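All protein chains of the complex are present and in place, except for one that has been dropped.
Our next item is chain A:
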């Protein structure tokens, strides 16, 4: 496994794909930087898997260009693209054992038997499956299969690795463990990686950048922190993390809610209806801290408190019936002043936590 080889960037331009008359991707552009771990995140039907299949060459696009390290590959057959891929169901060949599964890409490249054995052993070490070379695929656990699939996808040192929801079949604990392992493997090997998932937590944990996809378009492409703190659309805000959506109106260069001016760090929007996005953990019970100059104060009535062990969620109604959720950790000082259902409270949202997004509907 050489890390010195520079992984090429991928430049995707104008990819369009229709299935029959149904457009799945419409003129999609995306640049994946050299050695980057980029995640395509979106609900099912958003076109993320189709895009991955087009990258791998299994699905033919109707139009567009895929440039890998300066070379157009859009018409290249899959076996000439030299791209490693981990399938959702692993697609390990059931009639071969672990060794022959991993050796398969080397066999296609006419690697000598000695070198094949050496490289398979090396990659088995890398994915921590030493000594399992002779196992049949159906004798492996889910996590082991996942590792074999990964080993098979990187043993021939591909320039680019694609992963299609590779962890979705694993149980929660193993999934979180593998996320960290995949991430550190990527750091060590440095191949350009495109990862598909519908799990926003997984995307945030693993990615350098995330492309949030919806209805065949990229809604926002950013680093995880930016995506979470500054979602640009209501869809992104709703898909990544939990959010309160408060309808607000913009006129005369400022934003209004229930007759009060809203302090927000977002640039002044055009006039009209907008949504104010507030993360539940950024809403505070007002007694928590002194009033800041740029804080929004909201009168609310507590509807319900849901205890979740490490934290609690407080559901409250604003004066006009608008619902808002607040999340905080169960520290003793917070718990001591915990309101009860029916109690009126003051909620505080700082300007930098109040994000404006356009009203798409």
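Heads up, the rule we're going with is that a contact is a pair of C-beta atoms (placed from the backbone, for glycine too) under 8 Å apart; a residue touches a chain by one contact, two chains touch by 3 or more; residues count from 1.
Note that in this section contacts and distances are computed from a predicted model.
UniProt records the chain missing from this view under the protein name "Spermidine/putrescine ABC transporter, permease protein", selected from "CbtB-domain containing protein", "RsbRD N-terminal domain-containing protein", "Aspartate carbamoyltransferase" or "Spermidine/putrescine ABC transporter, permease protein".
Of the listed positions A:33, A:63 or A:96, the one in contact with the omitted chain in the full complex is A:96.
Among the residues A:48, A:152, A:175 or A:198, only A:152 touches the chain that is left out of the figure.
Contact with the undisplayed chain is limited, among A:77, A:131, A:173 or A:253, to A:77.
With the whole complex as reference, residues 56-58, 77-79, 81-85, 87, 89, 91-97, 100, 104-105, 108-109, 136, 152-153, 156 of chain A touch the missing chain.
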